[in-house]
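Only a single protein chain was left out; the remaining protein chains are all shown in position.
Every chain is named by a letter (A, B and C) in the order it is written, and numbering of its residues begins at 1.
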Amino acid sequence: MKKRGRGLGCAWYGTGYGNGFPDVSSAFVEIHDDGSVSVLTGAIDVGQGSSTIFAQIAAEELGIDPEEVTVISGDTDVTPDSGTSAATRHTYNTGNAVIKAVAQAKASLLTYAARALHCTTADGIELKDHKVRVKGEPSRSLPLAELVSKARLEGERFLGSDSYTARTTRVNPETGQGAPYWPYAFGSQVAEVEVDTETGNVQVLRVAAAHDLGKAINPLQAEGQIAGGIAQGVGFALLEEVRLSEGRIKNPTFSQYLIPTVLDMPEIRAILVEEPEGTGPYDAKGLGEPAMLPTIAAIVNAIDDAVGVRITSLPATPEKILAALAEQSKK
Amino acid sequence: MNGTVGGTVGGTVGGRVLREDAWGKVLGQAAFPADVRREGQIYAVAVRSPHAHARIRGLKLDEARKAEGVVAVLTSADVPHNGHGVLYRDQPVLVQDHVRMAGDPVVLVGAETLAEARTAAGLVEVDYEVLPGLFDPEEAMKEGVPALHPEIHGSTNIVYHLPVCKGNVAKGWAEAEVTVERDYQTQMLDHAFLQPEAVLAYVDERGHLVVEVATQYAHYDRGEIAHALGLKFNQVRVKTVSVGGAFGGREDISLQIMAALMAWRTLRPVKMENTREESFHSHSKRHPMRMHYKTGATRAGKLTVLEARIVGDAGAYASWSPNILRKAAIHATGPYEIPNVRVDAYAVLTNNPYTGAMRGFGAAQPVLAYESQMDLLARELGLSPMELRLRNICRVGSETATGQVLTGSVGMEECLKAVKSYLGEVSAR
Amino acid sequence: MKIELTVNGVARILEVEPEERLLDVLRERLHLTGTKEGCGEGECGACTVIMDGKTVNSCMVLAAQADGHAVTTIEGLGNRGSLHPVQKAFLEEGAVQCGFCTPGMVLSAKALLDRSPHPGKEQIAVAMSGNLCRCTGYDKILRAVERAAGEVKE
Partner (left out) sequence: MYYVRPETVAEVLEAGEKPGMLYLAGGTDLILKLRRQEVQARGLVDLQAVAELRRIRVEGDRLEIGAMVSFADLLNNDQVATEARALWLACRSMGAPQIRNQATLGGNLANCSPAADSLPALLVLQAQVRLLSHSGETLVPLAELLERTPLWPSGTLLAGFRLPLTGGASGFAKLGRRQALAIARLSAAVALREENGRASGVRLAFGAAGKRAFLSADLAEKLNGLVLDGGFTEVACREARKVISRALGERASAPYKREAVAGVVREALASVEFMKSGEGA
């Protein structure tokens, strides 16, 4: 018999290296004659899309398009150290470093622009739509490219280099007390599963996933992180296991270590919850790792909802489910 | 660019901006490390231990050295500083005498072609004295058991222990009207990124060592390569090419130092490419964890106390284990306010494949335990899983088990509300 | 042995070993490195190419078997000036993350749409089921193929 059930899973995740370790990201920025920009950072895009996030942030700060920002990353001869592509830290940490480095380049640009536009202070200047404008008097403006090339001919240079460090403290090794991570990301997912009571097979039919990431700098990429996280959660909960014999891996191939195929995936509804984090770039936190965490629990809880057995050891294999069902029917 | 491709939707920040590197990826132009080549490159292959725990009594390398196409056969004697690691340099580039896990590299063979390198690697004879291994972390953490890294961690295999103590556990139990106690277990996982490790290393026209690789942290790799080879940081350039998935599995050193060493010694460009099987044997894994959980709540559905013991199998090398078990301990309560907490988390060395970073980093495994506990408690209390959570979740101003006050963005309640309609009637139980 | 095959519309005459895989010939001899090796045993689909209109895993095809046949690799599909509708849809839907599976995915989708321009959702999923992805959870990949199917119709 096939039985359906739904389960809820929640999780939290402290982003960053944490525990008082100096979690530092750095970036170099240069604004070119035509108003396009180079951002150099050690932060590596491992597929999650960090370079796109940095381009968006720099573009937003300078009133240009992301396509006009070239992000150069992960070359130790060229880029400053920005720490590991890990710990759900690049959007928050390196994003903040990019903002700070851009701010430096921007500060000299605004000072120059204030003079050029006869404004009393750089605070009165804004960068929008490829223009340098006086706040409140948008007709008083110059094209960004024109201003930058003119300034450069006069010997001005618009560069920035800065670092950002996330705030944490080391926990007391005797009591575990401290403020080890900041910020925390949160997520909640509901999974609907179908369990075959005769074969023990579980199919995950649907997952709704809500994740608080502070601010979705790129919703397209955020949705991609959630779906990818769910896939790894499905694998974790149901399929994957490195099997050992005397410490040696017995299944070191893709025909034996099974990850989900497209046909093993549920229908996904991704919901982006934006609780602004004031210290983040545009209020953003992070999403990469948290995306997979609630899936594990939602599936296990849904199995229980469907057939009334509690799986406490992962993966929830058909064998374990049948054994649990048999145990249950004895009672 | 092609003007017909629909571009950014919405503003710059907050917009559905298309990633620039996707162009090269859909066109097949993006270069992953296996795709880069250099004139005159040779191939290197590592000979890895099939045994999880062994002493090396001797090496016979003559046949391999004489084999067709072989350029160099390197051993631990060729490594100036034979260690690397993210927290402790406890992992040898090439094992000298003590094999601690199956897959430990022992000999490195370089040859003109990949086939010749593999053939020659097959001719290397390693004389192993197989030792009894420690495969169960509960066993390995007992006193008197042989320590795997005495020079670093002394007489114990426990590389890390963190207690998290909050409030008064006895008081918490006194207040608890309902208790749920269970053992949970998670398995060892592989990152299974689609792109197996590969690297191209060469000495450039400046005499600098260049290593092109897919990594999560080029600057770390540079430091470890420079250290192992006795070079200055500025003499080593780590250049990241396209990374075919990582998920934590490219944080530790895999092939980087070996390829760099071979290139430095032979002055030839050196290519290394793992097969999928070699990949399984050569990068870290997710920590299997055993978690004992005991949770108490009042009839009104307020959590009063949690006691948990978490043991993570670190495998043969520490990698990030201390940080991972710390993260497990700190996240052990889940996103809930619990006034009285005692958690003990341990990372224990064994002769299993070493475990390290993987998406979730120690905050993943406890989710199974704390969320199962919540559903079991809800059932005991006759509350819906949603309701029990809503009564206990962290909100702005909540204090975590480590005493941290959550001052900023805490969107747990919004997330729960957002998925509530998807729970429907089915899970009223 | 000598083989003659057409790769991306170009006739090639090559001297290969009988045990050599099509994958290696494409990557090592023709430097068409868009075809990836992920597992070497036909499980991941990263090495997918189209041979005579049908997708195959080039890690399990001998170059000798491809003698006399027409092979299309990702390099044969489109360029920056004129993307194939599937490539365009992958870009627009955000179906690319690390990108290692992408060439194989794109070719599986192309082969499907060539054969069946109006596939249903299930048909799309089945057609993509021989290509593993570890990053995307497949969601946006499926959307991309649906989108491409819509554009092919136009």
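Keep in mind that, in the parts below, contacts are C-beta pairs under 8 Å (C-beta built on N, C-alpha and C of every residue); 3 or more make two chains touch, one makes a residue touch a chain.
A quick note: this is a predicted structure, and the numbers were derived from the prediction, not measured.
In terms of the touch definition stated at the top, the absent chain reaches A, C within the entire complex.
Of the options A:199, A:245 or A:328, the residue whose C-beta touches the omitted chain is A:199.
Residues of subunit C that touch the chain left out of view are 1, 17-19, 21, 40-43, 45, 48, 54-57, 60-62, 64-65, 67, 108, 111, 126-127, 129-132. Contact between subunit A and the unshown chain involves residues 196-201, 203, 239, 255, 258, 260-264, 318-319, 322, 326.
Following the convention adopted for this analysis, only the chains that are shown with their structure count from here on.
Two chain pairs, B-C and A-B, are compared here, and A-B has more C-beta pairs in contact (counted per touch definition above). Rounded to a whole number, the gap between the C-alpha centres of subunit A and subunit C is 30 angstrom.
Remark: subunit B and subunit C have CA centroids separated by 31 Å (rounded to whole angstrom).
Along subunit C, residues 38-39, 41, 44, 94, 97-99, 132-135 each make contact with two or more other chains.
Contact of a single residue of subunit A with at least two other chains is seen at positions 46-47, 49, 220-221, 229, 232, 253-254, 259. Listed in rising order, the residues of subunit A touching subunit B in the complex are 4-14, 17-19, 42, 44-47, 49, 51-52, 55-57, 59-60, 65-67, 73-77, 79, 81-87, 171, 173-184, 186-190, 192, 206, 208-212, 214-221, 229, 232, 235-236, 240-242, 244, 246-249, 252-254, 257, 259, 269, 271, 273-280, 282-283, 285, 288-289, 292-294, 296-298, 300-302, 304-305, 310, 312-315. Within the complex, the subunit C residues that touch subunit B are 27, 31-41, 44, 46, 73-75, 77-83, 87-88, 90-92, 94, 96-103, 106, 132-135.
Of all residues in subunit B, only 1, 7-8, 10-21, 50-53, 101-103, 133, 135, 162-166, 182-190, 192, 214-220, 222, 233, 236-240, 243-248, 250-251, 276-277, 280-281, 285, 323, 326-327, 329-331, 334-335, 343, 350-353, 357, 359-361, 363-364, 367-368, 370-372, 374-376, 385-386, 389, 393-394, 401-406, 408-412, 414-416, 418-419, 422-424, 426-427, 429 touch subunit A in the complex they form.
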